[in-house]
Structure formats: structure tokens, C-alpha cells
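So that we are looking at the same thing, I have put the structure below in C-alpha cells.
In this view, the complex is presented without one of its protein chains, the others remaining in place.
Then we have subunit A:
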Amino acid sequence: MENLLRRRAAFVCHSCVRSARQQSWRNYSSVPPRPDIYDVVCVGGGPAGLSLLTALRANPNTSHLRVALVEAQDLSRIRSWSLPPDKFSNRCSSLTPSSVKFLEQIGAWEHMARDRVQPYQEMQVWDGVSGARIEFDWAGAAPNTGTTIAYMTENLNLTSGLLKRLEELGGVSTFDNARVEDITYGEETEELDLREWPVIQLSGGKQLSARLLVGADGANSPVRSFANIEAKGWDYNRHGVVATVELEGEGWGGEFTKIAYQRFLPTGPVAMLPMPGNYSTLVWSTTPSNAAFLKSLSPKDFTAMVNAAFRLSTVDLEYMHTQTSGQDEEYSWRMEHTPVDHRAVPQAVTAVQEGTIASFPLKLRHADTYVAERVALVGDAAHTVHPLAGQGLNQGQGDVQSLAKTIEYAVTHGQDIGVGMSLESYVSERYAANHVLLGVCDKLHKLYSFGSGPLVPLRSFGLSAVNALGPLKTFVMNQAAGNGIKVF
């Protein structure tokens, strides 16, 4: 009763309420055994986590939320990341126009090194076995949708730009170089019942209590494990080999019409994606043993293998994988006997940048749901997709955009942003859409992994048919550009 009367005094004076409230917040943070209370704790400072925090900080409706970022790496090094103009990181992503629009909205796009971002206007996709081809170019297919299909960006350019924007916005409690030791639940005291609130225990003893814990912590998400959300899927038994390569020129279309190339080989697709100037980034999905083999080659032989992958027959290419060395000479000799339309394949690779050849295993994973009480998953923590459509990072951006909108709605309507009810719209907006994309990329991978048999002519017919049908092609391109018709 006494307590009640004391609280009732609240509406006597507004400023008293405010000072009392501030005091109570301060109390939470100054008493050591009690965890610091946050509205949003985001574990993971990759593109998804940083975009979410930037979106929340940049929006006046959510900027009052108390937010924290937990990241294992040293973020100051990523923020100050820079490379000379003729060097490019090997981890690049294709940002769709809708992802770019979102980054513009939250004010991060202008903080990126724009001279290191390469838009492309055409796509060339063909079947490595039958040669059936589909050409995508906006000029012919969809004159009203702008000319850029997507923007090639180094992932570090994106994260660095986001960190700079976050620094400008301020107000994020950042715990970097910090490991999540454990996630538990809060306790019940006389005044508070935090038994449903996740408490993140950091290395060094710091404890953060979260109204909403966001798992942006990658494919092996500890937050997902904490929330008991299972991620189902399979490994493709494929690795993605990446490298930054230099071409003989700035592309067949010149400086202003850049083209992305992808050839489906029975071992997986190989893609050459344009970067500024004469540079391109390579993503070659292949078997783990082929990946190890490619990584072991000399730069000269590796370059020959990449050129061969876009030009030679699958039989020739297979043979070259069995040679211990000398691929360079083998390639030159075989090219003399292979008729190639040079303008239909990427310009020849002349060099590979030192230290940029790397590989990573490819898998498909989809979490059973994206939310639990006081937990939400975004990006790779929620789904991992085959890179053949370049959609992984964009899916994460789509998640973040949707979650930020969901949080904004909850905040402006007085809902507790952590409870399942407030997060329902995030799941309904993203789950089915992501599932469709995961499935399409998975089926494409499987369809093209046959080197022979009845499926080869069928799929070639499919590609040729798609190529001949304008509206269908436009639809496919719209999907790739992330501004497609909303299926759900």
C-alpha cells in the first residue's frame, strides 16, 4: 500500500517521474551482480546485426530504445578498414536495388566507399553441358525498372560503412572483442519478474539483460541454440572457391555496362562478378577435393583453370583437374582447338590477387521459426542459402528491414517488443518468402549437377524457353534484383 502511494505520486510532477525513472535505470547498471537492462541486445556485428541497429537508431520512433551490440571481433579495425584502389577483398556480395534502397534509408550507403561498389546491368547465364543460354539485360526486358540489376560490394565495405553510420548516430553500447559465454534467464525479485528475459553473459563477467535478444550471429548461431530453435537442412558437399582476379580489360560492355557471368558446371556453378576497373570476383562452387586442388595450384595455373571453367568443355575441364601442374600450357593448347565466342564469356583472367584464394563449405539451413519469446533471428542465423543467386546477404537485409518495421510498430503502439505477439508479423512477412528462395536456389543447384542423362536436354530447353519468353525473363530478373512480385 505504501509502495502504491509512493508510486501514485508519480503523476503529481512529470519531471519527478522522469528523474525517478532515470535513477532506476542507473541503479540497474551500477549494482554489479545485476545485469544491465537493454531493450535490444544484438549478438553479431555482421551486415545483418549492424543494419538492424542502424535502422533502429536512425528511426526517430525507435531511437530512444536502449540497444547493445555484442561482437567477437575488434570492430574498430573493421570501421577503419581500407584497401588501395587496385586491391579488393575476396568476400563480396551482390546487393539488390531494394537492399541498397534500405541502406540509403538508414543512412549507411553514403558512408560506404562508393568507388569500390560496382553496379552491373547485364547477366549471362548458361549451361556448361549443353551450352543453352539465357541473357538478362534490363534495356530489352524491363525498360521501366531502371538499369541496374545489382551492386557488387565487398562485405567489409558494407560493414565498415554501417559502423561509420552507427558511430555518427551514437547511442549503441558496444561490446566488441567479447565472447558470449552463456545465455541464461533473469530472476524474479520483489519489484521485477525477469524470468523470461534472456541474460547474456560476456567474457569478462559483464551481464546484459535483453527485452529482445537478436541473433545475428551466423549459421552456427548460439542465440538460436539458446532459444531451442532447430535449423534443418543439408550440406551440399560443395565448397565455394573465391578469389579476386584481374581481367584483360574492363569488360565487353566497357565501363558503364558491366556484365555478371555464371556457367553451370556439373560440379556446381562458376560465377564471374564485375568489380570496378579491370577487376572481378570469382565464386566457383565445386567439390571439396576440387576446391582443395584449386587452392594448391600456382597463380598461373589457377588463372588458367578459371579461364578454362568459362570456356572449355566439361570433359576437358575434368581432365585438367587431374594434372598436378601445367594447366597454363594445357589451357593454351586446348584453346587452339576449342571454338569460343569470346564476347559471350567474361574477358580472360590475366592475374589473381595474392592471398585472395579461399574456400568455404556450402550448405542449406532454415530455422524452424525466426522468433521465440524475447528472441528473434536474422540473416544467416535464420537461413543459409546456396550462393548461386547471390541472395544470402539480401535475404538478411530483407529480414532486418522487416524486423525493424515490426519493432517500430510495436514501439509506437505500446507493445512489448520482446513478446511473441509483437514479433508475429516479422515471421509471417519473412518466413515463406525466404523459404521459396531457399528452395528455388536448392533446386537449381540440383538440376544442374547432372553431367548427362535425360535432365540435360530438358533443363537446356528450360533455359532456352525462359530466354525466349520476355515476361518470364523479366520476372526472373525482378526476383534477382529483389524487387519482384511479392508472392506472400
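Simple rule for what comes next: a residue touches a chain if its C-beta (ideal position, glycine included) is under 8 Å from a C-beta of that chain, and two chains touch if they have at least 3 such contacts; residues count from 1.
By our rule, contacts and distances are computed from a predicted model.
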Q | Which of "Ubiquinone biosynthesis O-methyltransferase, mitochondrial", "Cap-associated protein CAF20", "Anaphase-promoting complex subunit 11" or "Glucosidase 2 subunit beta" matches, in UniProt, the chain that is not displayed | A | "Ubiquinone biosynthesis O-methyltransferase, mitochondrial"
Q) Of A:L194, A:V352 or A:V400, which sits in contact with the chain we cannot see? A) A:L194
Q: Decide which residue listed in A:A72, A:A219, A:A358 or A:V419 touches the omitted chain of the complex.
A: A:V419
Q.
List every residue of subunit A that touches the chain not included in the displayed model.
A. 1, 4-5, 7-8, 10-11, 14, 17, 20-21, 24, 28, 37, 64, 188, 191-194, 196-197, 211, 409, 412-416, 419-421
